[in-house]
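The complex appears here minus one protein chain, its other protein chains still in place.
Chain lettering (A and B) follows the sequence in which the chains are written, and residue indices restart at 1 in each chain.
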Amino acid sequence: MKQDKAIAFALMLIALSAVSGLALITVFIFKEGLPLILKSGAGGFFFSTDWDPKAKQFGIFSMIVGSLVVTAGAMIIGTVFGLGLAIVLTIFCPKALAAILKPLIELLAGIPSVVYGFIGVVTIVPFIRDYFGGPGLSVLATSIVLGVMVLPTVTSISIDALKSVPRSYWEGSIALGATEWQSTHMVMLKAARSGIVAAIILGMGRAVGETMAVIMVCGNTLEIPSTPLDPLRTLTSNIALEMGYATGEHREALFATAVTLFVIIMILNIAALTIARRGIMSNNR
Amino acid sequence: MTDTTKQPKIQVRDVTISYAGKAVLRNLSLDIHPNERLAIIGPANSGKTSLLRCLNRLNDLQYGFSVTGQILLDGRDIYAPNVDVAALRRRVGMVYAVPVPLPWSMYENIVFGLRVTGIRDKATLDERVETSLKSAVLWDEIKDRLHEPAHNLSGGQQQRLCLARVLALHPDVLILDEPCSGLDPISTGKIEDALAELAARHTIILVTNNTKQASRASDRIAFFLMGELVETGPTTQIFTKPNDPRTDDYITGRFG
Partner (left out) sequence: MRLLSPAQAQKVAVATMWTLAAITIGILVFIIGYILVLGLPYVTWSFLTEAPRQMGRSGGILPMIVATVAVAGLAVLIAGPVGVATAVYLTEYTREGRLTSFIRFGADCLAGIPSIIFGLFGFVFFTITLGMGLSVISGALTLALMVLPTIIRTAEVAIRAVPYSYREVSYGLGTTRWQMITKVVLPSALPGICTGVVLSVGRSISETAAVMLTAGSAPRMPESMFDSSRTLALHFYILSREGISMTNAYATASVLIISILSLNVIAYWIMNRFMRRVR
């Protein structure tokens, strides 16, 4: 009995390690990055487009815009494809075929991001340059690469959401004479709505946070992109590109960039978790 | 047969069992004597299984469970704070309604409880496997394939394996929770035969829904109804002239 209590206590301490890890990350990122944000002020840091480490100018506005623009672009592709795949796999597809397709989608999630970036550079970038103009390294190229990368996330979470819809909903709708497609979009997608929204938000989190693939295809210029064919720089690529040689205030500014990224990600995470939880509750009711 | 002069093996004193504040068995007092075969009968939800699961403290795992009163095993309170629950469960061996062989070989299933107590000697383990399988009337059927997966056995064989698994630990008391509910008549007969033999060395408490089985496989009967003990008496008396009309109604199949 006494031994059991000791084990329970030890296990509890270990179980807290994930939370402690999260806390440590938060503390260290903020400790390194927050002072510079406070010193520059919100206007000088978040809303300035002046990024010139040599002149001690640290404005990340163009990178914030860059990150948001490519994330939006990626989500259009990721959502259309991801949701389409989830519907095919849960509703239209014979079970045997789904059993082959699902692991393939998981494999897509397992491909290293450097490989995605590389494939983007050798195929999509020249294609855009030759057929649409511009340098090729662009919002469009980055959005396409990110879209494919977030697709598995959107698919697998949407599949879970669709699977949690009671079968009777589907059968009821079909019995009322609705076509499969009507039942899908009027009944299934509606019932699984919150799970699908959570899937899209988590996909956004992945897109905002992706680094290596983005560095390779975004062009890394400091201007705000004005057309989809312009190059850009994101929050993540800014950190990864300059971290290697940054010192002093420059390094602090990169951590401050990470603070910004961290806050965006946490907002997305918490939104997704809350929405998903609400969805589970309403389906169980 | 029943020796009432000795101290009772188990004394249940004014026990009330509740789940989440709702009593499922009220103010039960009952003595169970050494080497007797007691059958507890009664309709569903009468508190039979709840009592059984208190005797080896399996109810401890249930959230919201509470028990008041006293249960004594050989005169000692099994709910006393210093009781070694694991050792208690080895002394009070339980067979469940549904046979659950663990996903190992038949041999491994039987020696599992022994290994946990620290018995490593191969000869001892082999000997225990053989004697307990013989007691459970299963030895002849499986002696040549002890190392095959236990899941390969039929339902009736699995239940006897589960009985043997408990017997290997040399328990004092055997508690069986409707052990034949899912079995065919032949398997049921084999288990009843085994129980008849086992009464010589063990005290047996058998919960059953089947009054015929109770009449065949017990020395004494306790009839539970809606959380109360209606009456208890020797099997022949309960089946010929019960004191309480409700007992008569149940046995003759008028309800339940």
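As a working rule, contacts are C-beta pairs under 8 Å (C-beta built on N, C-alpha and C of every residue); 3 or more make two chains touch, one makes a residue touch a chain.
As the structure is a computational prediction, the values presented were derived from the model and not from experiment.
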Selected residue (touches chain absent from view) among A:34, A:68, A:108 or A:224: A:108
Among A:64, A:187 or A:258, residue touching the chain not depicted: A:258
Contact partner of the left-out chain, one of B:58, B:142 or B:238: B:58
Which of A:46, A:61, A:118 or A:132 contacts the chain that the document leaves out: A:118
Residue ranges of subunit A at the interface with the undisplayed chain: 3-4, 7-8, 11-12, 14-19, 21-22, 24-25, 28-29, 32, 80-81, 84-85, 87-89, 92-93, 101, 103-108, 110-119, 121, 123, 148, 151, 178-182, 184-185, 202, 205-206, 208-212, 216, 236, 239-240, 243, 254-255, 258, 261-262, 265-266, 268-270, 272-273
For subunit B, the residues touching the chain missing from this view: 56, 58, 61, 63, 86-90, 93-94, 96, 98, 100, 102-103, 112-113, 116-117, 162, 165-166, 169
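Everything below uses one rule, namely that only the chains that are shown with their structure count from here on.
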Whole-Å separation of chain centres (CA-atom averages), subunit A against subunit B: 57
